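All protein chains but one are shown in place.
The letters A and B name the chains in turn, as written, and every chain counts its residues from 1.
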Amino acid sequence: MALRFVKTAVLAAAIGLSAVMSMGAARAAEGEVHIPSAGFSFSSALGTYDRGELQRGFQIYKEVCSACHSMHLLSYRNLRDIGLSEAEVAAVAASVQIQDGPNDNGEMFERPGRASDRFRSPFANPAAARAANNGALPPDLSVITKARNGGADYIHALLIGYAEPPAGLTLAEGMHYNQYFPGHQIAMAPPLSQDGQLTFGDGTNATVDRMSRDVSAFLNWAAEPELETRRAMGVRVLIFLAILGGLTYAVKRKVWANVH
Amino acid sequence: MAGLHNSEFANPVVRWIDQRMPVFTMMQKEYGTFPTPRNFNYFWNFGALAMINLVIMIATGIFLAMNYTAHTSLAFDSVERIMRDVNYGWLIRYVHMNGASMFFIVVLVHVWRGMYYGSYKAPRELLWMLGVVIYLLMMATAFMGYVLPWGQMSFWGATVITNLFSAIPLVGNSIVTLLWGGFSVDNPTLNRFFSLHYLLPFVIVGVVFLHVAALHITGSNNPLGIEPKGPQDTLPFHPYYTVKDSVGIVVYLMVFAVLVFFAPNYLGHPDNYIPANPLSTPAHIVPEWYFLPFYAILRAVPDKLMGVLAMFGSILLLFVLPWLDGSKVRSMRFRPIAKWLFLLWTVNFFVLMWAGGKPAEGVYVLISRLATAYYFAYFLVLLPLLGKIERPLPLPESISRPVLRGGGPLPGAATAQPMEKA
Partner (left out) sequence: MADTLAPSSSPPTTGGPHAPADGTKRDFLKLVAGSFAAVGVGAIVWPFIHSMNPAKDVLALASTDVDVTHVAEGQAVTVMWRGKPVFVRHRTAKEIEEAKAVPLSELRDPQTDQARVTREPWLIVVGVCTHLGCVPLGQKSTDPRGDYGGWFCPCHGSHYDTAGRIRRGPAPLNLAVPEYEFRSDTQVRIG
């Protein structure tokens, strides 16, 4: 009887393992490039965001990336979640001009932003974005870490992954060599190229690696603002279910006691 | 009183309702005292789990529909609004999304149980066929549901799969145009998929009702595959199986919770977080994991029409399984050769799933073809053959009489008996 149990367990494990591996097959890295794990604070199952990273990351987005990349799914009021005060949020919003209207004359006009506004897009539409970027469309960054294999680890690897092309490879016009971009040729010039490129409000040393980590963390928050709440809830749910499971199993054993 | 059902309930309110519409009597009969084989193993939990899963999908789906907009220019953003702005929207969405995967996991185990223990054999053929109908409806529902967020995979998966119908000679292209409501997958397609995606789950509820009704005529199968001979072989459904199902439900919820709270996008594809772009095809179009085996079969056949026929055929074949398998013995526990061939078929199913996620190049093509060949050979060649030539192991005398341990008196109703554990 024990042998049958062992046989069943081994079979179940074998099937289960092959099941999980083939189910994850659809998302397994199809390229051969291995994306190094960057060790973000939120990478582990119970990890949380580092508010300092998020705030510096937002500063980088605002000063560097927002020139070309929109984030139209975020609103300025969302920045309260990374630790900005109501006044700071209002200031950030008011620093941009948002299109509004039509007014009573039927015309569109510009006005300072408010907390409830969505992040301002640098271009009016994709065609304008392409025209300003040699035909390439800088993707919207609202969910970029969910839209790429490797998530924040990939974004970070990409940002610090620019290099000289290997011997024998000629780059297409306007392209740059990147070790992690699929196909290795990316239209975006390295956006974080110099240490000290910008000055952080909290005094942290702005090395390229630090800036890349911060903006990658920020982008992960932008894609998954509910992450910390979700994991905390998950812990409570699993503990509850474990207790309930124990109780239910005990009841089952009691009810079945005179049958076995 | 004339014209009233003879209710046996004491509570006056319950009795009044029951006399006029005997729902309580029915529940008592079908889920209370219903005689159920006493030797179920935990594989028998999965039908109940599937029912729970269906309820979860409908509940979360209804609340998602309160905030979703089925228009190509608004769909993607409306889903993101649910994730960010709707209270608990992220939770409802992730439960619905991973619930689809859980549904297929649960149903595949449920079907596997049916195949291993011969639950599809007489007199349960119709029960089995209704189950295949449910499976097909689930696949249609899931396919259309995946299109709704209007990501890259939503759009291109819809394009590839609807294009399959063009393989039908003569009327193929007209059918595809009819499905699309236009000249490509576009807004009319999205809108009708939303309507049908909302509808089909209720059709599934109806077929599930028929499925359970059919089950309650024949009674359940059991791991030994032999019919109960009397009350000594059965237990009332309540409290024995209500409580055992409860254990299964909690374990199922724990697996579900791990997915939803800690790996909500593990089973998905990152490309579906890129808004649909009709001008740019993703490098590798991959359906959701539960379609991968059939996708592998489709691509394994070099001819377009034959590939389509093989893919649909692989599921439609299941309808006639009761007649392909001629063995008089139900449970593979007593069919030594069939058991291993079936376990091989199981592993083969996962090989197909794995191959379906790979690009259709090189060694993957060969593997897909071999696996497809075995998939069909098992049903069309091996099972019919085994029905004729296999010598089964001796069946036990009855469910309650222990196997191979020499008889012993048939147990009285309340006496404990050392039992061959299922």
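Operating definition for what follows: contacts are C-beta pairs under 8 Å (C-beta built on N, C-alpha and C of every residue); 3 or more make two chains touch, one makes a residue touch a chain.
Predicted model only: the values in this text are computed from it and were never measured.
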Residue touching the undisplayed chain, where the options are B:P188, B:G206, B:G230 or B:G313: B:G230
Touching residue (missing chain; options A:V33, A:I98 or A:A115): A:A115
Touching residues (missing chain, whole complex) on subunit A: 75, 77, 111, 114-116, 240-241, 243-244, 247-248, 250-251, 254-255, 258-259
Footprint left on subunit B by the chain that the document does not show: 33, 35, 59, 63, 66-67, 81, 84-89, 91-92, 122-123, 218-219, 227-231, 234-236, 239, 246, 413-414
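Rule of thumb we're sticking to: only the chains that are shown with their structure count from here on.
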Complex contacts: residues of subunit A adjacent to subunit B: 1, 11, 14-15, 18-19, 21-28, 30, 45, 73, 78, 139-140, 142-143, 146-149, 182, 223, 225-226, 230-231, 233-235, 237-238, 241-242, 244-245, 248-249, 251-252, 255-260
Residue numbers on subunit B that touch subunit A, as the complex places them: 38, 77, 80, 83-84, 90-91, 94, 101, 235, 239-240, 243-244, 246-247, 250-251, 253-254, 257-258, 260-262, 264-271, 273-275, 283-284, 286-289, 292, 343, 346-347, 350-351, 353-354, 356-359, 414-416, 419, 421
